[in-house]
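Since the structure comes first, as C-alpha cells, the remarks are kept for the end.
What you see is the complex with one protein chain gone and the rest in place.
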Amino acid sequence: MAVAASMAVEERSAQTRMALPSRFGEKAFEWLTLAMALAVVVLVILIGWQLWHGSSLAIRKFGFHFLTTSTWDPVAEQFGALPFIYGTLVSSLIALLIAVPLSIATAAYLTELAPLWIRQPLVSLIEMLAAIPSVILGLWGIFVMIPWLREYPFPLLKRFLGWTPFFTGPIYGPSMLAGGIIIAIMILPIITSFSREILRSVPDLQREAAYALGATRWEATRIAVLSYAKKGLFGAVILGLGRALGETMAVTMVIGNTPQIAASLFQPGYTLASVIANEFTEATTDIYLQALFEIGLVLFGVTILVNLLAQLLLRTITTTSATRAVQ
Amino acid sequence: MDNLTMTTPERTVMEDVDQPAEPPPADESAPACTFRVKNLSIWYGEKRAIDNVTLDIVSNAVSAIIGPSGCGKSTFIRALNRMHELVPKTRVEGTVLLHGEDLYSNDVDPAIVRRRVGMVFQKSNPFPTMSIGENVIVGLRLNGVRDRKFLNERLEKSLRMAALWDEVKDDLHKPGTSLSGGQQQRLCIARALAVEPEVLLMDEPCSALDPIATAKIEELIYELKAKYTIVTVTHNMQQAGRISDYTAFFYLGRLIEFGPTTKIFTNPSERQTEDYITGRFG
Partner (left out) sequence: MRFERAHHHTWRKIKSGLVSTIAFVSALLVIAPLGLVFFHLLVNGAGSVNWDFFTKLPAPVGAAGGGMVNAIVGTLELLALAGAIGIPVGVLGGIYLAEYGSARINSILRFLADVLNGIPSITWGVVVYGLVVLRFKGFSAYAGGLALSLIMIPLILRTTEEVVLLVPNGYREAALALGVSRWKTIVHIVMKTASKGIITGILLALARVGGETAPLLFTAFGNRFWNHSLSQPIAALPLQIFTYAISPYDDWHRQAWAGALVLVTGVFCVNVIVRVLTRGRAASVV
C-alpha cells in the first residue's frame, strides 16, 4: 500500500516540482503586517508623548492657570489660553447651530424623501464638497464670503438682533461669526454623510410599519426613522463637533485672529488651532514654543475626548444593527 | 511518515524500508485504502461537530457522504485535507492516515496535505482577476513552478481531464468568471487537478448547478475515479446512488453506517439509514 503511494507520487511530477512551503515566510509576513498595524498604537503614544514632552516646562510654570487666564503676551511671557478655548468653543457652536439642522434635513431628504434619481448625484456633490481643501475655502472666505457678509447679512442681523449682546458693535468682516460659518461649511458634508449612513441602517421594517398605519412620508420619517436613529445622529453630530474644534486653515483666514473674549460675534476671535498655525514659526523663546505645544496638547485632549464619545455612540449603533442582521 | 513534509519519491521509498511496522493489508483481495480515519472527533469551540468516526476510504473509487444538513458531512470532508482548521478554535482528536501517514502530525505542513488532497467547493470560485488559463495553473505558479513548457502541458492536460478543453481552448485568455456556472465548476476541477493530487474532495459540487451541468459533472466524476480517489458530499440521494461506489451516512456528527452503495441503498442495516434514505426524516 505504501509502495502504491510512493508510485503515485513518482508519477505526479507536478508535486515534485512545487517548492516546499516556508514556515518562516508564513510567520514573517504575519509579523510584518502586525508591525504595520501596530503603527496606530505607536502614533497615538507618539502624539501624546511629544505634546506632553514639548509642553512640560509650560505646564509646570503656568499650571492650571494656563486654561483659566486670558492674557496672551509673548513679550512679557504671560500665557493664558482662555481666549483660544473660548474662540474654539464659540466658533464650533455657531458651526453646529448652522450645520446640524441642514445636515440632518439633507440626510433625511437623501434617504427618505428625495426622488430616487436625484439621490446619487446629490451624494456625489456632497462628497466633492468634503474634498475641497480647507485652504481653498479660506481663500473663498476672505475674498468672497466676508465682503458679502459685511455687505448684507451682518447689517441685517445688527438691525434686527442688535438688541442682543451678540450682534452689537462695529462690523469688521473677519469675525467669530464668519469663522463659525466657514466651519459650518466644512462640517456640513461630514455630518450629512454620517447621518445618511445612520438613516440607511434603519431597517425597512420600521418604515413599513409606519406606512402600514397610514403615515405620510414625513410622519414615517419622523416616527419610524428619526426617532429610531436618534442616538446615531447624535454620534454624527459629535463627530462633526470633533472636526469643527480642530479645523485650522479656513478659520485662521477668516476669524480675525485676535485673542479676546467678546460677546459680540461681529468681533474677531482666535482659536486653539489658529494660534498654533499663526505663531508656531514665530515662537522665538523656549517658553513661548512650550506654551504653543501646550495649546496643541489641549486641542489634542479635547478632540480625542469628543471623538471617543462619537465613536462610542456610533459603535453601539453599528453593533446593534449588526446583531439585528444576525437575528 | 515524512512523505507529507517532503514529496521527493526517493525519500518515500526509504520511508517504506524504515517502517516495517506498517501493517500489510490483512486480506490481499481487500481493496487498497487511501484514507484510514480512526476515532476522529472534531470540536468547533465547545460544539462537537464530528463524534468518534472510524472509516476507510477506498482508493480509485467514489465515496459519497450523505446525511441531513448539520450532520457534520462538510466538516468531515474538510478534515481530510485540514481545511477545517481555517475556522478558529477547532480541535481534533483521533487520526487520519493518508497512505499510512498521519495528516495531523506536528511536522506536517497543511499546505502539503492540500496539494495531495485537492478540493472542489459547493460554489464555483474561479479567481475573478485571472483568465481561464491562469486559473488552471495558478496552484502550480504560486507554488513556485516556473517552467513554461511544463505549465502549458499541465494546462491542457488538466482541462482535458475536466472535459473542458474543447469548450475553452480558444478562449484561454478570457476571464474565468465569463464561463457558465457548470463550466466554472469544471474549471475549478481542472484547477484542482493541475497540481496532480491523489485525492479529490468535492463538497456538494453540483448543488448550485442545473440538471444538464450536473450530469456533465457526474460523468466527469465517473471518469476521474480511474486515476483519483474521490470523496464527495451530497445532499442528493439519487446522486449518491448514481455516482458512488461507497456511501457513508452521517447523523448528528456520528457515522451511522458505511458500506458499498448498493448495500446502503437496498439493504441498510441501521434503522436511521433506512429512514433517511426513504425520506422519513432529514
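Here the chain labels run A and B in written order, and each chain numbers its own residues starting at 1.
Here, a contact is a pair of C-beta atoms (placed from the backbone, for glycine too) under 8 Å apart; a residue touches a chain by one contact, two chains touch by 3 or more.
Not measured: the values here are computed from a predicted model.
Of A:Ala58, A:Ile85, A:Ala108 or A:Leu265, it is A:Ala108 that touches the chain left out of the display. Considering the whole complex, the residue from A:Leu96, A:Ile171, A:Ile185 or A:Ala262 that touches the absent chain is A:Ile185. Of the options A:Ser13, A:Thr69 or A:Ser134, the residue whose C-beta touches the omitted chain is A:Ser134. If you put the missing chain back, the residues of chain B touching it would be 81, 83, 86, 111-116, 118-119, 121, 123, 125, 127-129, 138-139, 142-143, 177, 188, 191-192, 195. Within the entire complex, the positions of chain A that touch the omitted partner chain are 18, 21-22, 25-26, 28-30, 32-34, 36-41, 43-44, 46-47, 50-51, 53-54, 101-103, 105-106, 108-110, 113-114, 122, 124-129, 131-140, 142-144, 185, 188-189, 192, 216-219, 221, 239, 242-243, 245-249, 253, 273, 276-277, 280-281, 292-293, 296, 299-300, 303-304, 306-308, 310-311, 315.
We take it that only the chains that are shown with their structure count from here on.
Across the complex, chain B meets chain A through its residues 3, 5-9, 12-13, 15-16, 19, 22, 24-25, 32-33, 59, 99-100, 109, 111-112, 115-116, 140, 143-145, 147, 150, 154, 194-198. Across the interface of their complex, chain B is touched by residues 1-6, 8-10, 12-21, 23 of chain A.
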